[in-house]
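One protein chain omitted, others in place.
Residue numbering begins at 1 within each chain, and the chains themselves are lettered A, B and C in the order written.
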Amino acid sequence: MSTRAHLVIACDDRPGIVATVTGFLHRLTANITALDEHATASDGGRFFMRIEVETALMTVEEAELKEAFQREVADQFNMAWRWRAVRHRRKMAILASRADATPLELLWRWRRGELPADLVAVVSNHPDLREAVEDFGVPFHCIPNHRDIRQEAETRMLEILEGTDLLVLARYMQILSGEFLAHRPNQVINIHHSFLPAFAGADPYRQAFETGVKRIGATAHYVTPELDAGPIIEQDVIAVSHRHGVDDLRQLGRDIERRVLAKSVQWHLEDRILVDGNKTVVFV
Amino acid sequence: MSTRAHLVIACDDRPGIVATVTGFLHRLTANITALDEHATASDGGRFFMRIEVETALMTVEEAELKEAFQREVADQFNMAWRWRAVRHRRKMAILASRADATPLELLWRWRRGELPADLVAVVSNHPDLREAVEDFGVPFHCIPNHRDIRQEAETRMLEILEGTDLLVLARYMQILSGEFLAHRPNQVINIHHSFLPAFAGADPYRQAFETGVKRIGATAHYVTPELDAGPIIEQDVIAVSHRHGVDDLRQLGRDIERRVLAKSVQWHLEDRILVDGNKTVVFV
Amino acid sequence: MSTRAHLVIACDDRPGIVATVTGFLHRLTANITALDEHATASDGGRFFMRIEVETALMTVEEAELKEAFQREVADQFNMAWRWRAVRHRRKMAILASRADATPLELLWRWRRGELPADLVAVVSNHPDLREAVEDFGVPFHCIPNHRDIRQEAETRMLEILEGTDLLVLARYMQILSGEFLAHRPNQVINIHHSFLPAFAGADPYRQAFETGVKRIGATAHYVTPELDAGPIIEQDVIAVSHRHGVDDLRQLGRDIERRVLAKSVQWHLEDRILVDGNKTVVFV
Partner (left out) sequence: MSTRAHLVIACDDRPGIVATVTGFLHRLTANITALDEHATASDGGRFFMRIEVETALMTVEEAELKEAFQREVADQFNMAWRWRAVRHRRKMAILASRADATPLELLWRWRRGELPADLVAVVSNHPDLREAVEDFGVPFHCIPNHRDIRQEAETRMLEILEGTDLLVLARYMQILSGEFLAHRPNQVINIHHSFLPAFAGADPYRQAFETGVKRIGATAHYVTPELDAGPIIEQDVIAVSHRHGVDDLRQLGRDIERRVLAKSVQWHLEDRILVDGNKTVVFV
């Protein structure tokens, strides 16, 4: 069982943060195996840090360490921070619709161990994916949803999703209400099938086709109440040409959607993403 | 001296176009060395074709060929078409401002023979690039321009640019009037420093920074009276991260601007770009 | 049912080929919807052409057309050529080993209709993938194979594969004998997990790691008796860094392997690949 842990920190930038945090860890014989940090300005900005720690030799319990960290380090820098032992896996659920490409990509990577989480459910507003999902040994729930029954659908989903701490929208075509999202800040990842901010909203491949762009893209982002406008995690594009019709764009785009979403979910599960206002800091 | 020629055709799609055109060329012993075609729909769309021809063995004069082509081929298909002997080089001018990256890229490639045109002038609204341009043996004209003197500036430019058939805006920061553009349909290429349609208008790198995108891009397009909305010729992007400030984006973006613009100008000069409404067909 | 067909041609280059072929098709009211051609030299090289045809209005039977084409066109240019009605789907089989990434990618895309072929079998020298394959409704055959039993294994495979006209090696780790390959020129596609010609042979990700390359790649190629040296169909790469160990390269590389192999198989099935000596012409 893994004895590694991730420590993630955000605070206003001030001299001495790195020395204080790493000195603290060293005293407790928590050995740093990776460290990334970022300051948003040379002076007076925000500071973000991610540390990977090997705790096999650590002489204190995790609870004790956390308490000491708050008292000796976090308080003086007014830090927001999170310590997560790698063996404490997150509980993840997937929301899908009819399209199978992105949900299957996640299921397949999860089965390979590339997505270190407990996958507790796939929820869809259509029954189409039931067999494919259950083949992976993952519970499948069909909860119809559209504008007129959204509240009821979300109530049922909240029951099923209770206790999950990551929700992945894998081409889920319904809008989630502000109330639903309010409980999950930066815990819902969506894939949008365009290079945002271009082509937000409906049918982005058709928009791309009609605009005549020479690259199409996909964007993974945290979901906020404003449609397709939450903090961007990752984007990628692929070249297209006049030869490609809308259906070709859909086929070509699927590959980017799968890749961009899977990477973003993996990064989230590895504690690599910190949110900085409406932007992200991604330590890779 | 080259005996090659390019034949470019656009018309409504109908059976028999390829056979008719290639049969005509074959009878006149104009040998086809490359052929690209594109139909926008399987039935009832538009048809575009580009043919490279070797005319060394051709038994008729160019004028005679053109007349015969109109009579025997173009009329029956109601074609828009252009025949250009490669030895008839286009006359190109560059409009620049203070920034040297894209104008110098074009000058270098032109000197190296990668841009097959006569480069007759570089015009700028600032004097900064005079020495750099004149080092290439190219005439440099400084014509101040801003909103209040636009008409006068454009009048002077039109004099200098008379006889040119390609105008390249290499980060020229002034808007050209509809009257100026009216005489040059699909003959003015601009580079916009974003992945259009995202971040049209002013200071796109700052817009990109504030949006937190993970790729920045550049777009070359034909200029139409509507700002940053003309037919897109080429686009490309590069990965960026939270580590990059606005100035970093400007530096990284310059590389893409240079590459995308130079490629687009080369394609235009090689008759590879056909305009299809507000989109382009690019045969590469 | 599709009434489209593909005509693929290779011959020595001479004036008049395009006109002769397209004139022939036009006379038979076979309507050209796409045409690509390539000449390897401006004079005296080889000529390759691919034409997509709509035959709904064609007034002759396919057999008659083929006979007439041979007599009226192919003979005079000494052409190698193939006419394939799109409704005549190829029979494809997959050879796999233990790794599931590339076989599953092909199965998914096949089920989605992106690979227009009849998938008649997956053969593996290990039983691991049986369930995953059979979930797709595709027959799975486990035929153990290693150096000492190669002849026997290949005999059994040849029985199963009889009648197939495309064999895809999706990380099949065994070498196929020259006798086995002799019957299938340019009908066996392999994915090699490196950017060939770099790192041919065993364990290319380890070779890449030890060399310290900053990009890893994958290469799809037709299999010839010389290991990893057949005509290259497609390649791609991905950026890596000092942070990536051999296992990271394997994970990152899988994405490229899947994409490069799937694209190559699709192109083969769409008659887009012509072999030119030890190189390929790929019309996309």
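Quick note on the criterion: a contact is a pair of C-beta atoms (placed from the backbone, for glycine too) under 8 Å apart; a residue touches a chain by one contact, two chains touch by 3 or more.
These numbers come from a predicted model, not from an experiment.
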Give the residue, chosen from A:L35, A:V120 or A:I175, that touches the chain omitted from the document.
A:L35
Out of B:V21, B:L104, B:L129 or B:L269, only one touches the absent chain, namely B:L104
Write down which of C:L106, C:V123, C:L176 or C:L196 is the residue touching the left-out chain.
C:L196
Hidden partner chain, residues of chain C it touches
38, 40, 195-199, 211-215, 217, 231-237, 241-243, 276, 278-282
Those residues of chain B which, in the complete complex, touch the missing chain
104, 108, 112, 114, 135, 251, 255, 259
Hidden partner interface residues of chain A, rising order:
15-16, 18-20, 22-23, 25-26, 29, 31-37, 39, 42, 54
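Quick note on the criterion: only the chains that are shown with their structure count from here on.
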Distance between the CA centroids of chain A and chain B (whole Å) is 42
Compute the distance, rounded to whole Å, between the mean C-alpha positions of chain A and chain C.
37
Which chain A residues sit where two or more other chains touch them?
none
